[in-house]
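Input: one structure, supplied below.
Excluded from the complex is one protein chain; the other protein chains are retained at their positions.
The block that comes next holds subunit A.
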Amino acid sequence: MTTTEPDRAATRPGTGRHAGKPRREDTTPAPAGTGGGGGGSRPVDPGGNGGRGGRAAMSEGKRAERRLGWLLCAPAALVMVAVTGWPIIYSIWLSLHRYDLRLPDQQEFIGLENYIVVLTNSYWWTAFWVTTLITVISVAIELVLGMALALVMHRTLVARNLVRTVTLIPYGIVTVVAAFSWFYAWTPDTGYLAGTFAPDGAPLTDRAASIAIIILAEVWKTTPFMALLLLAGLALVPDDLTKAAAMDGAGPWQRLWKVIIPVMKPAILVALLFRTLDAFRIFDNIFVLTGGANDTSSVSMITYNNLIRGLNLGIGSAMSVLIFISVAIIAFLFVKLFGAAAPGSTGERGR
(Lines give C-alpha, C1' and ligand atoms only; values in the text may rest on other atoms or scores of the structure.)
Protein backbone atom coordinates (compact mmCIF):
# COMPACT_ATOMS: atom_id res chain seq x y z
CA MET A 1 0.00 0.00 0.00
CA THR A 2 2.61 2.45 0.97
CA THR A 3 4.45 1.77 -2.24
CA THR A 4 1.51 2.48 -4.50
CA GLU A 5 0.38 5.65 -2.79
CA PRO A 6 3.12 8.00 -3.98
CA ASP A 7 3.03 6.93 -7.60
CA ARG A 8 -0.70 7.37 -7.78
CA ALA A 9 -0.33 10.85 -6.44
CA ALA A 10 2.38 11.53 -8.95
CA THR A 11 0.31 10.52 -11.96
CA ARG A 12 -2.54 12.78 -10.94
CA PRO A 13 -1.11 16.06 -9.81
CA GLY A 14 -3.12 18.90 -8.39
CA THR A 15 -5.90 16.82 -7.00
CA GLY A 16 -6.77 17.05 -3.36
CA ARG A 17 -6.18 14.52 -0.68
CA HIS A 18 -9.48 12.88 -1.50
CA ALA A 19 -8.22 11.87 -4.86
CA GLY A 20 -5.33 10.01 -3.40
CA LYS A 21 -7.61 7.62 -1.60
CA PRO A 22 -7.75 4.06 -2.76
CA ARG A 23 -10.85 3.62 -4.83
CA ARG A 24 -12.28 0.51 -3.35
CA GLU A 25 -13.02 1.51 0.18
CA ASP A 26 -14.71 4.48 1.73
CA THR A 27 -18.42 4.26 2.23
CA THR A 28 -18.71 7.95 2.86
CA PRO A 29 -16.88 11.01 1.76
CA ALA A 30 -16.10 11.80 5.37
CA PRO A 31 -12.36 11.99 5.62
CA ALA A 32 -11.92 10.81 9.16
CA GLY A 33 -12.54 7.16 9.86
CA THR A 34 -12.85 5.57 6.49
CA GLY A 35 -9.48 6.32 5.03
CA GLY A 36 -7.26 5.00 7.76
CA GLY A 37 -9.65 2.37 9.06
CA GLY A 38 -10.41 1.01 5.64
CA GLY A 39 -6.79 0.86 4.75
CA GLY A 40 -5.85 -0.89 7.94
CA SER A 41 -8.56 -3.49 7.71
CA ARG A 42 -7.51 -4.89 4.40
CA PRO A 43 -5.00 -7.49 5.30
CA VAL A 44 -5.44 -9.35 2.03
CA ASP A 45 -4.67 -6.37 -0.08
CA PRO A 46 -0.94 -6.48 -0.65
CA GLY A 47 -1.54 -9.14 -3.28
CA GLY A 48 -4.52 -7.46 -4.88
CA ASN A 49 -3.20 -3.96 -4.75
CA GLY A 50 0.14 -4.80 -6.20
CA GLY A 51 -1.57 -6.14 -9.29
CA ARG A 52 0.87 -4.43 -11.57
CA GLY A 53 3.97 -5.57 -9.77
CA GLY A 54 2.84 -8.95 -8.54
CA ARG A 55 4.73 -11.10 -6.16
CA ALA A 56 8.08 -10.74 -7.84
CA ALA A 57 8.21 -7.06 -7.02
CA MET A 58 7.84 -7.68 -3.29
CA SER A 59 10.78 -6.27 -1.45
CA GLU A 60 12.84 -8.02 1.18
CA GLY A 61 11.30 -5.95 3.96
CA LYS A 62 7.81 -6.73 2.79
CA ARG A 63 8.52 -10.44 2.76
CA ALA A 64 9.96 -10.33 6.25
CA GLU A 65 6.88 -8.45 7.38
CA ARG A 66 4.65 -11.09 5.89
CA ARG A 67 6.65 -13.86 7.52
CA LEU A 68 6.29 -12.12 10.85
CA GLY A 69 2.55 -11.88 10.20
CA TRP A 70 2.28 -15.61 9.69
CA LEU A 71 4.34 -16.28 12.79
CA LEU A 72 2.20 -14.01 14.89
CA CYS A 73 -1.06 -15.64 13.92
CA ALA A 74 0.27 -19.20 13.95
CA PRO A 75 -0.52 -19.95 17.62
CA ALA A 76 -4.08 -18.75 17.26
CA ALA A 77 -4.50 -20.69 14.04
CA LEU A 78 -3.18 -23.87 15.66
CA VAL A 79 -5.52 -23.55 18.63
CA MET A 80 -8.41 -22.95 16.26
CA VAL A 81 -7.58 -26.08 14.32
CA ALA A 82 -7.29 -28.10 17.51
CA VAL A 83 -10.55 -26.99 19.07
CA THR A 84 -12.74 -26.64 16.01
CA GLY A 85 -11.10 -28.50 13.16
CA TRP A 86 -10.66 -31.79 14.94
CA PRO A 87 -14.22 -32.09 16.34
CA ILE A 88 -15.62 -31.28 12.91
CA ILE A 89 -13.57 -33.98 11.26
CA TYR A 90 -14.37 -36.44 14.02
CA SER A 91 -18.10 -35.85 13.75
CA ILE A 92 -17.95 -36.26 9.98
CA TRP A 93 -16.16 -39.53 10.53
CA LEU A 94 -18.78 -40.60 13.09
CA SER A 95 -21.62 -39.65 10.78
CA LEU A 96 -20.38 -42.12 8.19
CA HIS A 97 -20.55 -45.03 10.65
CA ARG A 98 -23.19 -47.00 12.40
CA TYR A 99 -22.19 -46.01 15.89
CA ASP A 100 -24.73 -46.54 18.63
CA LEU A 101 -23.33 -46.68 22.13
CA ARG A 102 -26.15 -49.01 23.16
CA LEU A 103 -25.08 -51.48 20.48
CA PRO A 104 -21.29 -51.24 20.58
CA ASP A 105 -20.83 -54.45 18.63
CA GLN A 106 -22.48 -53.17 15.51
CA GLN A 107 -20.04 -50.42 14.62
CA GLU A 108 -19.29 -50.33 10.94
CA PHE A 109 -18.75 -48.01 8.02
CA ILE A 110 -22.03 -47.43 6.26
CA GLY A 111 -21.29 -44.49 4.01
CA LEU A 112 -24.10 -41.99 3.67
CA GLU A 113 -26.77 -44.23 5.10
CA ASN A 114 -27.16 -42.12 8.27
CA TYR A 115 -27.81 -39.10 6.13
CA ILE A 116 -30.41 -40.96 4.11
CA VAL A 117 -32.12 -42.05 7.29
CA VAL A 118 -32.19 -38.52 8.64
CA LEU A 119 -33.21 -36.82 5.45
CA THR A 120 -36.08 -39.22 4.80
CA ASN A 121 -37.35 -38.92 8.31
CA SER A 122 -40.36 -36.70 8.99
CA TYR A 123 -39.11 -35.75 12.48
CA TRP A 124 -36.06 -34.15 10.98
CA TRP A 125 -38.05 -32.17 8.46
CA THR A 126 -40.61 -31.10 11.03
CA ALA A 127 -37.80 -29.87 13.25
CA PHE A 128 -36.11 -28.25 10.27
CA TRP A 129 -39.20 -26.29 9.31
CA VAL A 130 -39.94 -25.35 12.91
CA THR A 131 -36.38 -24.06 13.21
CA THR A 132 -36.66 -22.16 9.95
CA LEU A 133 -39.97 -20.66 11.02
CA ILE A 134 -38.61 -19.57 14.38
CA THR A 135 -35.45 -18.20 12.75
CA VAL A 136 -37.21 -16.22 10.06
CA ILE A 137 -39.91 -14.76 12.26
CA SER A 138 -37.74 -13.99 15.25
CA VAL A 139 -34.96 -12.42 13.16
CA ALA A 140 -37.49 -10.36 11.22
CA ILE A 141 -39.09 -9.06 14.40
CA GLU A 142 -35.70 -8.48 16.00
CA LEU A 143 -34.56 -6.49 12.99
CA VAL A 144 -37.54 -4.16 13.08
CA LEU A 145 -37.54 -3.76 16.86
CA GLY A 146 -33.76 -3.56 16.97
CA MET A 147 -33.78 -0.83 14.35
CA ALA A 148 -36.39 1.10 16.29
CA LEU A 149 -34.40 0.72 19.50
CA ALA A 150 -31.19 1.70 17.78
CA LEU A 151 -32.84 4.84 16.42
CA VAL A 152 -34.13 5.68 19.88
CA MET A 153 -30.70 5.13 21.43
CA HIS A 154 -29.04 7.11 18.65
CA ARG A 155 -31.38 10.08 18.97
CA THR A 156 -31.75 10.12 22.74
CA LEU A 157 -30.47 13.34 24.17
CA VAL A 158 -31.37 12.93 27.82
CA ALA A 159 -30.15 10.06 29.98
CA ARG A 160 -28.47 8.45 27.02
CA ASN A 161 -26.42 6.01 29.08
CA LEU A 162 -29.39 5.02 31.21
CA VAL A 163 -31.45 4.27 28.12
CA ARG A 164 -28.67 2.19 26.63
CA THR A 165 -28.12 0.23 29.82
CA VAL A 166 -31.78 -0.48 30.34
CA THR A 167 -32.08 -1.64 26.76
CA LEU A 168 -29.25 -4.10 27.22
CA ILE A 169 -30.55 -5.77 30.38
CA PRO A 170 -32.33 -8.68 28.65
CA TYR A 171 -29.16 -9.52 26.78
CA GLY A 172 -27.25 -9.66 30.01
CA ILE A 173 -29.50 -12.29 31.55
CA VAL A 174 -28.51 -15.92 31.15
CA THR A 175 -30.77 -17.47 28.51
CA VAL A 176 -31.79 -20.41 30.67
CA VAL A 177 -32.76 -18.11 33.52
CA ALA A 178 -34.78 -15.94 31.21
CA ALA A 179 -36.35 -19.02 29.66
CA PHE A 180 -37.44 -20.26 33.09
CA SER A 181 -39.04 -16.89 33.80
CA TRP A 182 -41.00 -17.18 30.59
CA PHE A 183 -41.82 -20.79 31.39
CA TYR A 184 -43.32 -19.95 34.76
CA ALA A 185 -45.00 -16.86 33.38
CA TRP A 186 -46.83 -18.97 30.81
CA THR A 187 -47.63 -21.89 33.11
CA PRO A 188 -51.17 -21.85 34.53
CA ASP A 189 -51.32 -21.23 38.30
CA THR A 190 -47.79 -19.85 38.56
CA GLY A 191 -47.85 -17.43 35.66
CA TYR A 192 -49.32 -13.99 35.39
CA LEU A 193 -49.11 -14.08 31.59
CA ALA A 194 -50.94 -17.37 31.31
CA GLY A 195 -53.60 -16.09 33.69
CA THR A 196 -54.02 -12.87 31.72
CA PHE A 197 -53.97 -14.10 28.17
CA ALA A 198 -55.15 -17.69 28.38
CA PRO A 199 -57.11 -18.19 31.58
CA ASP A 200 -58.72 -21.41 30.35
CA GLY A 201 -55.82 -23.29 28.86
CA ALA A 202 -52.14 -23.96 29.10
CA PRO A 203 -50.39 -22.16 26.24
CA LEU A 204 -47.27 -24.28 26.47
CA THR A 205 -49.22 -27.42 25.66
CA ASP A 206 -50.45 -26.03 22.37
CA ARG A 207 -48.10 -26.20 19.40
CA ALA A 208 -48.80 -22.81 17.79
CA ALA A 209 -48.88 -21.04 21.14
CA SER A 210 -45.65 -22.74 22.17
CA ILE A 211 -43.85 -21.66 19.04
CA ALA A 212 -45.15 -18.15 19.50
CA ILE A 213 -43.87 -18.11 23.08
CA ILE A 214 -40.51 -19.48 22.00
CA ILE A 215 -40.26 -16.71 19.42
CA LEU A 216 -41.29 -14.17 22.02
CA ALA A 217 -38.63 -15.35 24.44
CA GLU A 218 -36.04 -15.35 21.71
CA VAL A 219 -36.97 -11.86 20.51
CA TRP A 220 -37.02 -10.47 24.03
CA LYS A 221 -33.61 -11.91 24.72
CA THR A 222 -31.69 -10.94 21.60
CA THR A 223 -33.27 -7.75 20.30
CA PRO A 224 -30.82 -5.68 22.40
CA PHE A 225 -27.93 -7.39 20.68
CA MET A 226 -29.43 -6.58 17.30
CA ALA A 227 -30.02 -3.01 18.44
CA LEU A 228 -26.42 -2.71 19.52
CA LEU A 229 -25.10 -3.89 16.18
CA LEU A 230 -27.46 -1.57 14.33
CA LEU A 231 -26.51 1.32 16.59
CA ALA A 232 -22.93 0.86 15.48
CA GLY A 233 -24.19 0.98 11.92
CA LEU A 234 -26.17 4.13 12.54
CA ALA A 235 -23.06 5.82 13.82
CA LEU A 236 -21.58 5.27 10.36
CA VAL A 237 -24.18 7.53 8.77
CA PRO A 238 -22.82 11.07 8.87
CA ASP A 239 -25.20 13.68 10.24
CA ASP A 240 -24.64 15.82 7.20
CA LEU A 241 -26.13 13.10 5.03
CA THR A 242 -29.48 13.15 6.80
CA LYS A 243 -29.39 16.92 6.89
CA ALA A 244 -28.72 17.00 3.17
CA ALA A 245 -31.63 14.64 2.60
CA ALA A 246 -33.87 16.87 4.66
CA MET A 247 -32.81 19.85 2.55
CA ASP A 248 -33.40 17.84 -0.62
CA GLY A 249 -37.00 17.42 0.44
CA ALA A 250 -37.05 14.05 2.19
CA GLY A 251 -39.39 13.52 5.13
CA PRO A 252 -38.37 11.36 8.10
CA TRP A 253 -39.46 8.09 6.49
CA GLN A 254 -37.83 8.89 3.19
CA ARG A 255 -34.64 9.79 5.02
CA LEU A 256 -34.72 6.44 6.79
CA TRP A 257 -35.45 4.35 3.71
CA LYS A 258 -33.55 6.18 1.04
CA VAL A 259 -30.49 7.36 2.90
CA ILE A 260 -29.94 5.87 6.35
CA ILE A 261 -30.77 2.24 5.59
CA PRO A 262 -28.87 2.03 2.28
CA VAL A 263 -25.80 3.62 3.83
CA MET A 264 -25.83 1.30 6.84
CA LYS A 265 -26.67 -1.76 4.77
CA PRO A 266 -23.36 -3.49 5.50
CA ALA A 267 -24.00 -3.17 9.24
CA ILE A 268 -27.54 -4.49 8.79
CA LEU A 269 -26.22 -7.50 6.91
CA VAL A 270 -23.69 -8.25 9.62
CA ALA A 271 -26.38 -8.02 12.28
CA LEU A 272 -28.70 -10.26 10.27
CA LEU A 273 -25.97 -12.79 9.64
CA PHE A 274 -25.02 -13.02 13.30
CA ARG A 275 -28.59 -13.35 14.42
CA THR A 276 -29.66 -15.79 11.73
CA LEU A 277 -26.79 -18.14 12.48
CA ASP A 278 -27.54 -17.90 16.16
CA ALA A 279 -31.26 -18.32 15.80
CA PHE A 280 -30.89 -21.35 13.58
CA ARG A 281 -29.07 -23.13 16.36
CA ILE A 282 -31.78 -22.30 18.93
CA PHE A 283 -31.71 -24.74 21.82
CA ASP A 284 -31.96 -23.48 25.38
CA ASN A 285 -35.25 -21.62 25.08
CA ILE A 286 -36.97 -24.65 23.57
CA PHE A 287 -35.31 -27.00 26.01
CA VAL A 288 -36.69 -25.10 28.95
CA LEU A 289 -40.03 -23.97 27.59
CA THR A 290 -41.41 -27.09 25.93
CA GLY A 291 -38.69 -29.68 25.98
CA GLY A 292 -39.59 -30.31 22.36
CA ALA A 293 -43.11 -31.46 23.13
CA ASN A 294 -45.85 -31.10 20.50
CA ASP A 295 -43.44 -31.00 17.59
CA THR A 296 -41.71 -27.88 18.75
CA SER A 297 -38.21 -29.32 18.54
CA SER A 298 -35.54 -27.45 16.66
CA VAL A 299 -32.84 -29.26 14.73
CA SER A 300 -30.47 -28.72 17.63
CA MET A 301 -33.02 -30.25 20.00
CA ILE A 302 -33.45 -33.46 18.03
CA THR A 303 -29.71 -33.68 17.48
CA TYR A 304 -29.28 -33.47 21.23
CA ASN A 305 -31.97 -36.08 21.75
CA ASN A 306 -30.27 -38.50 19.40
CA LEU A 307 -26.73 -37.78 20.38
CA ILE A 308 -26.88 -37.40 24.14
CA ARG A 309 -30.15 -39.00 25.17
CA GLY A 310 -30.28 -41.70 22.53
CA LEU A 311 -26.53 -42.21 22.50
CA ASN A 312 -26.75 -42.79 18.75
CA LEU A 313 -23.52 -41.12 17.74
CA GLY A 314 -23.86 -41.98 14.06
CA ILE A 315 -27.30 -40.46 13.49
CA GLY A 316 -26.58 -37.60 15.88
CA SER A 317 -23.36 -36.73 14.13
CA ALA A 318 -25.07 -36.83 10.77
CA MET A 319 -27.58 -34.32 12.11
CA SER A 320 -24.80 -32.12 13.47
CA VAL A 321 -23.11 -32.15 10.11
CA LEU A 322 -26.39 -31.24 8.44
CA ILE A 323 -26.80 -28.29 10.81
CA PHE A 324 -23.25 -27.33 10.07
CA ILE A 325 -23.99 -27.42 6.36
CA SER A 326 -27.19 -25.40 6.78
CA VAL A 327 -25.35 -22.76 8.76
CA ALA A 328 -22.58 -22.70 6.20
CA ILE A 329 -25.11 -22.19 3.42
CA ILE A 330 -26.74 -19.33 5.32
CA ALA A 331 -23.35 -17.73 5.92
CA PHE A 332 -22.40 -18.22 2.30
CA LEU A 333 -25.60 -16.60 1.06
CA PHE A 334 -25.08 -13.64 3.35
CA VAL A 335 -21.47 -13.22 2.36
CA LYS A 336 -22.56 -13.29 -1.27
CA LEU A 337 -25.14 -10.61 -0.57
CA PHE A 338 -22.54 -8.77 1.43
CA GLY A 339 -20.05 -8.73 -1.37
CA ALA A 340 -22.62 -7.07 -3.55
CA ALA A 341 -23.44 -4.53 -0.89
CA ALA A 342 -19.94 -3.46 0.00
CA PRO A 343 -19.57 0.00 -1.48
CA GLY A 344 -17.24 0.35 -4.40
CA SER A 345 -17.18 -3.34 -5.22
CA THR A 346 -19.88 -2.98 -7.83
CA GLY A 347 -19.78 -0.93 -10.96
CA GLU A 348 -16.62 0.65 -12.18
CA ARG A 349 -13.36 -0.62 -10.92
CA GLY A 350 -10.57 1.39 -12.36
CA ARG A 351 -10.29 4.69 -14.02
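Rule of thumb we're sticking to: a contact is a pair of C-beta atoms (placed from the backbone, for glycine too) under 8 Å apart; a residue touches a chain by one contact, two chains touch by 3 or more; residues count from 1.
Everything below uses one rule, namely that contacts and distances are computed from a predicted model.
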Legend entry - Per UniProt, the name of the complex member that is left out, chosen from "Lipoprotein", "sn-glycerol-3-phosphate ABC transporter ATP-binding protein UgpC", "Na(+)-translocating NADH-quinone reductase subunit E" or "Spore coat protein JB": "sn-glycerol-3-phosphate ABC transporter ATP-binding protein UgpC"
Inset, instruction - Using the definition of touch stated at the top, determine which of A:77, A:112, A:244 or A:325 touches the missing chain. - result: A:244
Legend entry - Chain not shown: contacting residue from A:121, A:181, A:254 or A:326: A:254
Inset, instruction - State which residues belonging to subunit A touch the missing partner chain. - result: 12, 14-19, 21, 23, 25-31, 238, 240-241, 243-251, 254, 258-259, 262-263, 265, 343-344, 347-348, 351
